[in-house]
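A single protein chain has been removed from this complex, and every other one stays in its place.
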Amino acid sequence: MTTSPNVPAGPYEDGAHELSSHVTDSAEEVHVGLTLDAVRPPSSEEILKVEDLTVEFPTEDGVVRAVRGVSYSLREREVLGIVGESGSGKSVSSLAVMGLLPKSARIRGRILFRGDDMLKMSPRKQRSLRGRKIAMVFQDPMTALNPVYTIGDQLAEAVLAHELMPRKTALARAKEMLDLVGIPQAEARLRSYPHEFSGGMRQRAMIAMAVINNPDIIIADEPTTALDVTVQAQILEKLLEVKDAVNAAIVLITHDLGVIAGMAHRVLVMYAGRPVELGETDPVFEEPRMPYTAGLLGSIPSLEGGGASRLRPIKGTPPSLINLPSGCPFSPRCPLATEVCRTEEPPLAETDSGAHYAACHHWDRLAAAEDPTEFFRTESETVA
Amino acid sequence: MTINTQATEPGTPSDAQQGLAVVARTQGQMVRRRFFRHRAALAGMVTFGLVIILAFSSIGFAGIPGWWDKSYLDTGSLVNQGRPTLSVVPEFLGGDGVRLGEHPFGQDDIGIDYFALTMRGAQQSLIIAFLVAIVGTVVGTLVGSAAGYFRGKVEAVLMRFTDVMITIPVLIIAAVVGRMMGDSGAAALGVFIGLVIWPTLGRLVRGEFLSLREKEFVEAARAIGTPAKRIIFRHILPNTIGVIIVAATLSVANAVLLESALSFLGLGVQPPDTSLGQLISEYRSAMVTRPWLFWWPGLFIILIALSINFIGDGLRDAFDPRQTRVRA
């Protein structure tokens, strides 16, 4: 998103920042017309279960350990947020679910779709799920659509890949979908090429493409990162609306905590290929039990506090995935780190509240703190 | 609102102490590292080096005598119909043993030592090729960067001129120039061919400039009033250097082939002087009776062109980090 911590915090009158200003208190929902409370609640049935997923890429410089032991589950109609910096493995783990990783990737673990392990399926079976049962919305709508075919053609193709029908029928279905995602003059727009669409329109078309086969799961990989702030809210709203229309669950991958806060039932925080915190969105953001999550929350500029509130950034950079530090991967940057953190990698374990898991040796210290971000106070702040 | 975990001052000493410091490599180090990992390029470089050393040390150059005792000018009596005496099959494998012999590459029809002649040809071809590449690269870079940076009329004029030159096939314009300069020796021939082959590179450099001049760092330099000359030479050119070096390297290989083709057509180096192409042209009818007169210069052309092409490929990989290879 465009707001960066370097921008001095202050009251914005500009409507364009409405979205931003409303998520300063990160537990609050995003200000979109449709909120999570309004959509149908998730059922208790698990449709996707990822167990101990590990992904490695051999390169000339060594083995890149992109994902190391990720487990999560997704219930019907649920929105699961996955947060993390670039390189945290959030995108790679979802591409693994889609079966879209390059051939060189080494994948271990289990990905169960309604109980069937997708990693053990025949390629043909895998393909029949892809786009039909599990669909994906990509980050950059500018490059995700093929520039040489019309929107209608690319939408119809998604239907025809799984169902035999006359082209006309598929195109009619494509038009319906364009209507659903709010593209005006859908009939005429079917014959347009992607370059004739704006960024927001293209992302709408991508969403239309994702839901055209009534999927059970939509994986949205940073669906709004490449868009203008004003458009972001519209797209997210549309995503929720469409999800409800087709009764799908969403895996929402983002590095934007505000989006997660407003849209996700549960959240999974990832760092250096590891899941480090998992739980219901509100508890995780209000009472983080992993210093990294706390650090993320401290990195968000607050608009409500005016000039008084300060950024508390996490120092340093994420570790190299080829040469991971021993122990907890966050320990070199962690203000709470002790000797045990540098030698022993903590597992994702239950914390004080029931369904709230964190991978930290010292989660109890965070629990005891009044403000979880206080550990990230900068030196200047201390002086002042 | 975006998560920005980059510390405000990355790389401070405290970071280093915490074991966070990333091992920094300069651009040059990365390029070198990638280049030396490219095995074909390395082999090409060694081969090319050996060919240069062999060509210039064997028969000497510019008055300095070499270690080979025969001259490319002296005729002599034909030994064994001028067959090559070079033997590489060791005796225990049933061959004649590894030895050079009197005339390792044989003799031509008037008894001139063909090794000396081939070395002379290689010298001339290499000199021409290097001059062509250097002149072509310098002119192409200057024109391309001027056109790419200044835009407007300068660009229009330069690019229309480049269009004109590109319409004429390289071999055709080089042949005309070769006809003109062939008698004036290898150096003049090289320089003048260089003066007509630059447009391809000029276009390439212009394209790079056009995309780079819109980049933020150039905008920033302009915004603080950096003079155009400084922006061109200190900000943009260093960023195009990879493209230029690769193109320049490959143009050496093309120039070797171009020169030999011209000389083959009789429009390059003129007798009594010689070049690799000229040798092939002169002895093309000997293909059936004395094939070695045809094989040796051809072998050297291929050796030179192939090794340079591999070096160029290695450089391209080294300068273009997008192509990081993933081992399957």
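Letters A and B name the chains as they come in the text, with residue numbers starting at 1 for each one.
Going forward, a contact is a pair of C-beta atoms (placed from the backbone, for glycine too) under 8 Å apart; a residue touches a chain by one contact, two chains touch by 3 or more.
Rule of thumb we're sticking to: contacts and distances are computed from a predicted model.
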Protein that the absent chain corresponds to, by UniProt name, given "GTPase", "ABC transmembrane type-1 domain-containing protein", "Aspartyl/glutamyl-tRNA(Asn/Gln) amidotransferase subunit C" or "4Fe-4S binding protein": "ABC transmembrane type-1 domain-containing protein"
Touching residue (missing chain; options A:146, A:198 or A:343): A:146
Residues in chain B touching the chain absent from view: 40, 160, 163-173, 175-177, 179-180, 253, 257, 260-261, 264-267, 277, 280-281, 284, 287-288, 294, 298, 301-302, 305-306, 309-310, 313, 327-328
Residues belonging to chain A that touch the chain removed from view: 98, 100, 127-132, 135-136, 138, 140, 143-149, 157-158, 161-162, 164-167, 193, 195-196, 206, 209
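Just so we're on the same page, only the chains that are shown with their structure count from here on.
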Inter-centroid spacing, chain B versus chain A (mean Cα positions, whole Å): 50
